[in-house]
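What follows is a structure written as C-alpha cells; I'll ask about it next.
With one protein chain held back, the other chains of the complex are shown just where they sit.
Presenting chain A:
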Amino acid sequence: MYGFEALTFNVHGGYLEAIVRGYRSGLLTAADYNNLCQCETLDDVKMHLSATEYGPYLQNEPSPLHTTTIVEKCTLKLVDEYKHMLCQATEPLSTFLEYITYGYMIDNVVLIVTGTLHERDVQELLEKCHPLGMFDSIATLAVAQNMRELYRLVLVDTPLAPYFSECITSEDLDDMNIEIMRNTLYKAYLEDFYNFCQKLGGATAEIMSDLLAFEADRRAVNITINSIGTELTRDDRRKLYSNFGLLYPYGHEELAICEDIDQVRGVMEKYPPYQSIFAKISYGESQMLDKAFYEEEVKRLCLAFEQQFHYAVFFAYMRLSEQEIRNLMWISECVAQNQKSRIHDSVVFIF
C-alpha cells in the first residue's frame, strides 16, 4: 500500500539506502569542478581528484596520463560501489539493480558484434566493454554471422534473451541491421524495466515512471536527429521509439516525419516539460541540445533523493555517477586539447 513503506522498507532496504545516500554525498561539488576547470594539464586533474573519492583509483597511474585512463579508473569506482550494493541486496532490490546493467550489456553486445564485423581483435574489444555489462559468454559473440545465431549461441542464456523476439532474423549482420538491433533491444529493455517498476508500485513506481519516461523521450529525440539524412525510413524510425513516455503516441507520429532539427523543435515545444529545454538552444542548432537534456535529467535525478523508502535512489545514483564521469571526461579532453574556454559548454553541475 503506497504511503506505508516507512513501516517495512528498512527491514531489507534500509542499510543499502543509507549506503547509496553516503555515496551520493561523495559526488563532486561545484567547488571541485571549479578547481578542475583551472587545471593546465592532466596531471593537475589527477592531483585535484586525489582529494576526492577517485583518489585511490588514480594514485598509482603513471604520467603521462590519458583521457581514456581517467575515464576507465573513474568507472572502476562506480563498478565497485555497484557490486557492493548488489551483493548486499535481497529481492526485489537485487533484480532492480540488475535491470540497471542491462543497458550496458546491450552496448557491449553491439560493440563486440560491430568490431567483429570490421575484423577487430576480440580481446581489444573486450577491453573496451563496460565492466557493468559483462557476462560469461560475451566473447562467443564474435562467431555469430546473423541475429539468429547471435541469439541461439549466446544471448539465449542472458537476461537480454526476452528482448530479442523482435530482432530475430536470418539476415546477415551489417551496420544498419546492427544499429536497428541496438535500438530495438534498448526499446524492449526500457519497456520491460518500466513494467517491472510498475509492478513494484509505491514511490518506486511513481518516481521511476517519470525517470524512464524522460529517458524514452530523450532517446526518441536523439534517434530522430541522428537519423536525419540517413537511409533509415520513417517506418523504421517509428518502430524504434518506445511505447511509453510523454511523447507516446502522438509526439512519436510527428517525430517520425521530421526532416530537420527545427521540425523536431516544433514537435517538442508542444510539450511543456520540454519547452524549457528547447528554449535554451537557438534555431537550427543542435550542439547544446545534449547539455540541455543532461541538465534536465540531473534535476529529476536529484529530486529522487528528496523522498525516502524507494528504489529509485539507486537508479538515480548510478545515472548521476555516469554524468559525473562524463563531466570528468569532458574536462580532461578540454585540458588535454588546450580548450579550457569550452569547458563550460558541456559540464553539468550536479549540486
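The criterion applied here is as follows: a contact is a pair of C-beta atoms (placed from the backbone, for glycine too) under 8 Å apart; a residue touches a chain by one contact, two chains touch by 3 or more; residues count from 1.
To be clear about the criterion, contacts and distances are computed from a predicted model.
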From "Vacuolar ATPase assembly protein VMA22", "Serine/threonine-protein phosphatase 2A 55 kDa regulatory subunit B", "Importin-13" or "Translation initiation factor eIF2B subunit alpha", the hidden chain's UniProt protein name: "Vacuolar ATPase assembly protein VMA22"
Candidates A:61, A:107 or A:210 - the one touching the absent chain: A:107
Touching residue (missing chain; options A:50, A:195 or A:230): A:230
Touch criterion as defined above, residue of A:78, A:129, A:150 or A:207 at the omitted chain: A:129
Candidates A:59, A:88, A:137 or A:339 - the one touching the absent chain: A:339
Contact footprint on chain A, counting only the chain that is left out: 68, 71, 107-108, 110-111, 114-115, 118-120, 124-125, 127-130, 175-176, 178-179, 182-183, 223, 225-227, 229-232, 286-287, 290, 326, 329-330, 333-334, 337-339, 341-342, 346
